[in-house]
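Once you've had a glance at the structure underneath, I'll fire off some questions.
A single protein chain has been removed from this complex, and every other one stays in its place.
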Amino acid sequence: MSLPPVTVDLIAGAIKAVLMILIGLNLAIFLLYFERKGSALIQDRIGSNRATITGIGKRLGMPNLGIINTLIADPVKLFTKEDFVPDGADKFLHTLAPFLALFPVMITFVIIPFGDTISIAGHKFDLQATNLNAGALYLLATLGLGVYGVALAGWASNNRWALLGGIRATAQMISYELAMGLAIVSVIMTFGTLNLQEIVRGQGGVWFGFLPRWGIFTQPLAFIIFLVAGVAESKRVPFDLPESESELILGYFTEYSGGKQAVFMLTDLAEQALVAMLLTTFFLGGWQVPWLMRDGFHLPGGAFLAVPAIAVSLLGIVAFLVKVLALCIFLGMVRWTLPRFRYDQLMRLGWKGLVPLGLFNLLVTAFVVVATGSVQ
Amino acid sequence: MPPFLYLFLGALAIVSALGVVIQRNPIHSLLALISTLMIIAILFIGEDAVVVGFLQIIVYAGAIMVLFLFVIWLLNLQAESGPTGHIVLKIFGSLAASALAAELFVFLGAPHFKVKMYREPPGYGSLESLAGKLFTDYLVAFEVTSVLLLAAVVGAVALARRIPDAAGEGSSDPRAASAIRAAESSPRVQG
Partner (left out) sequence: MIPLTYMLSLSAIIFAIGVAGVIIRRNILVMFMSIELMLNAVNLAFIALGSRLGSMDGQVIVFFVMTVAAAEAAVGLGIIISVFRNRETVHADELTLMRW
């Protein structure tokens, strides 16, 4: 094809952006399924297994895995429910809030790298929808914007318990945003760049011949801080106080039904998937497969296995997805194991626990970076 | 950035700014201000000031505006109903603002206001160059700003604190105090 390079870049960028958003949404749906059936597995019960289409599964003798229930029946139910605005509520804000909640999460999916640069037909493609040079700053910006959807949802519902949930959610999000920012800054200092693709590339190679240079080995404390703060940001258990399903009905989105409630739940799950992707990118080596270089496997014993370039890229993508899925399942298991934090415990953990730890980590990282001379 | 995109963003920014000033509901004003800040951040990024543009979103649209939102909630401000201000004030205000805008146009478009354009050095607007300037030429201002922020935090906490008085009512809020007194002195309703 003889399209000008700019057009090819534009089309490729658009396809990659849509692809990343679809991957994010699909991960959210997978998390939803895991929440029904996986939680059932953990809690030693069966979970959803009733919905079928003309009973075909039962006739063929297959056990009902609840797939139709979660993936078809639930969305159909949610999107065909009546969509109302409560009496006396601000109609504009009530309708705007779900969009404001979902938008920052969706646009953050595009900066996550899922593969190295590949060249197809002589043209270089970055396996990352947008390669921003200030990617980590963009990440902090979109995380900060996530507050508004929640805040306005609580306020616009004209319901004092929804407002309470909204205020608590906002306070929780801005507190843990700080801890997350400190963890990210430590990682940035270690790798010396704001560009997410460069951070992942910097996690290639090995130490001592066998240990991959993943971020978790250089920044273990930042990993823990980011994990805890990320779970708190996405308002998942054990930090789901704003949405306490057994206390405040649905917290800040009590007065939402139908499609808008589906959007809020999707935001919750998509943000959890996003946190898993960010943990993978910063700490678990992103698309780096251990011991795999551009030309093949350099195994610790000294063996070398040549792998064609296209397989290297595919292995990278598969490794990324495997890591993200593993983290999602881990976060799901945490969800069904731990009880919920109380509000003051949550605030105390955020401000008196994570922020001092983050600052201490930052200080130690700064000393180590300057002492080992890795600063340019 | 291509001129049509700039014109579109500029028009959007002006409409949002007008929305801040015109809206009756303070939360709608706040939303309009947030959108103006985001558009200005996009314009920053278009002018190659990438780090400052993202900082604008993180600091201004992400933190300061949330502070405004909390204060609006705390004061429970509703949409203003009824006439707001004297009509003479509105006319005078609009005329004064238009006169200011016209004067600025005359000054900025005049032939003597010519800026000698220099090419941007490589790495312009990146974090390294911003940090380089901050920690060498502007180091004193940087340190003083940190003290200023500390003073602001202490001041804000001191101003917004509720001092519990002797009766333990816990507030200097006249409305709450009068409501508590009315509730205590009203005759009990028989079941």
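By written order: A and B. Residues from 1 in each chain.
The rule we apply is simple: a contact is a pair of C-beta atoms (placed from the backbone, for glycine too) under 8 Å apart; a residue touches a chain by one contact, two chains touch by 3 or more.
What you see is a predicted model, and the numbers here were worked out from it, not measured in a lab.
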| item | value |
| --- | --- |
| In the full complex, displayed partners of the excluded chain | B |
| Residues of chain B in contact with the chain not shown | 1, 3, 6, 10, 13-14, 17-18, 20-21, 26, 29-30, 33, 36-37, 40, 43-44, 46-49, 51-52, 55-56, 59-60, 63-64, 67-68, 71-72, 74-75, 77, 80, 84-85, 89-90, 92-94, 96-98, 100-101, 104-105, 108-109, 115-121, 124-125, 129-130, 132-134, 137-138, 141, 145, 148-149, 151-153, 155-160, 171-175 |
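Everything below uses one rule, namely that only the chains that are shown with their structure count from here on.
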| item | value |
| --- | --- |
| Partner chain B, residues of chain A touching it in the complex | 90, 92-93, 96, 133-134, 137-138, 140-141, 144-145, 147-148, 151-152, 155, 163, 167, 170, 174, 194 |
| List of chain B residues in touch with chain A within their complex | 25, 27-28, 31, 34, 50-51, 54-55, 57-58, 61-63, 66, 69-70, 73, 126-127 |
